[in-house]
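The structure's right below; bear with me while I get my questions together.
Only one protein chain is missing from this complex, and each of the others stays in its spot.
Entry: chain A
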Amino acid sequence: MAEICCETEAMAAADAACEPRSRAARRRRMEIRRFRFIASSEEVAPADEELSRKRRRLHCFAWPKASRKDPAEDAAEEPVDRGNGTENTLSSDADASSGPEAPQARAVGSGPSDLGLRYVAAGTGPSDLCPRYGMTSVRGRRREMEDAASMRPDFLRRCREPYGRHHFFGVYDGHGCSHVAVSCKDRMHEIIAEEAGSMRSGPPPAEEWREVMERSFARMDAEAVAWCGSGPRDPASCRCELQTPRCDHVGSTAVVAVVGPARIVVANCGDSRAVLCRNGVPIPLSSDHKPDRPDELERIQAAGGRVIYWEGARVLGVLAMSRAIGDSYLKPYVVSEPEVSVTEREEGDECLILASDGLWDVVTNETACDIARMCLRSGAPAAAAAEEEEEEERRRFKDKACSDAAMLLTRLALARQSADNISVVVIDLRRSSY
């Protein structure tokens, strides 16, 4: 059940970050105002702590309206948001730091309590730069839930300026148990951020991303393997607790995408997949690691392993993929080294879909692309119609289009008798949608 809790929490976090239903967001704003009121009367500690705890639970996600102080400032801020949303094309790195957001940050910094400052430090300021995204992750027809997905807007905070924000998305499809997938969900983005940060002051250039990803996946794999030997854990979180000797028979796929202002970096290990929809055409940004892929077969055999056909091609007749995080008992045949693709963003990019094989087994790249485009297109008129509404309202329509797309894909997979857990993340890449 723990992974389920995490999941709903992540959903809630996603909601908080990029799907602010206006009422909830308003309520949140009001709460914050209340806290601020208290803060000014020197009774800040408990409320402050409570708030920061809440925020931690939300994975420090963007909380764009959090820095507001009073209704008057609300009114003043609205056009700032709008300006950022419409003018920023994301192509210029400088926009991210020197845009209309800068004065706002200053205004908050000079606020009476440190509450506002912390928000700026932890959040992303105006999150207009985060692409809209939607996620669905369901158990479907399986009795276990071993999928996990994570979305971390602006995850390279330290090197944000002047390079622009980078956003992280990952889908992990566990096998044997859910704990490796859950570890990936909790840690992968942190590891990648550390590795990327250690390269230089800014995010690595295209050619260095490969190295960053390879090192990160290796570290993630080492952590997953070490997890098995670690101390007592919450037994409810993990069913393989019952079968400790088989703990090393646990692993996970990992497909992660780092969406930056200029390019998309995808690293993949296993049979989850990332597909880019560009000008209506699906372009796979990863290639599934199946044991019968000729180069993978060759690699496995060169390492002394065998691929046996037992309900499909399997490494040693066991695992139906040729790379994974974890699975220490199948090393060196099953490796954790990712394949990395770096794609320059173009005007015609519409969306990026990350999903576990629960989707790809039954839905083609073309159909997935068509459905996602259809949802994004049908979301656009609604958003445009809401032009007169406040910014929040417009964002809500755009968010809804993405989660509609993720959900429709999930339901299509269910309709086509997908027997697996299904996780889908849809990221809107259209410039106009920021």
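Rule of thumb we're sticking to: contacts are C-beta pairs under 8 Å (C-beta built on N, C-alpha and C of every residue); 3 or more make two chains touch, one makes a residue touch a chain; residues count from 1.
Operating definition for what follows: contacts and distances are computed from a predicted model.
When the unshown chain is looked up in UniProt, the name that turns up among "Protein DOG1-like 3", "Anaphase-promoting complex subunit 2", "Ubiquitin-conjugating enzyme E2 2" or "ubiquitinyl hydrolase 1" is "Protein DOG1-like 3". Residue A:412 is the one among A:265, A:412 or A:425 that touches the chain not shown. If you put the hidden chain back, the residue from A:252, A:286 or A:403 that touches it is A:403. Where chain A meets the chain that is not shown, the touching residues are 1, 4, 8, 11, 134, 136-141, 143, 145, 370-371, 374-375, 378, 400, 403-404, 406-408, 410-412, 414-416.
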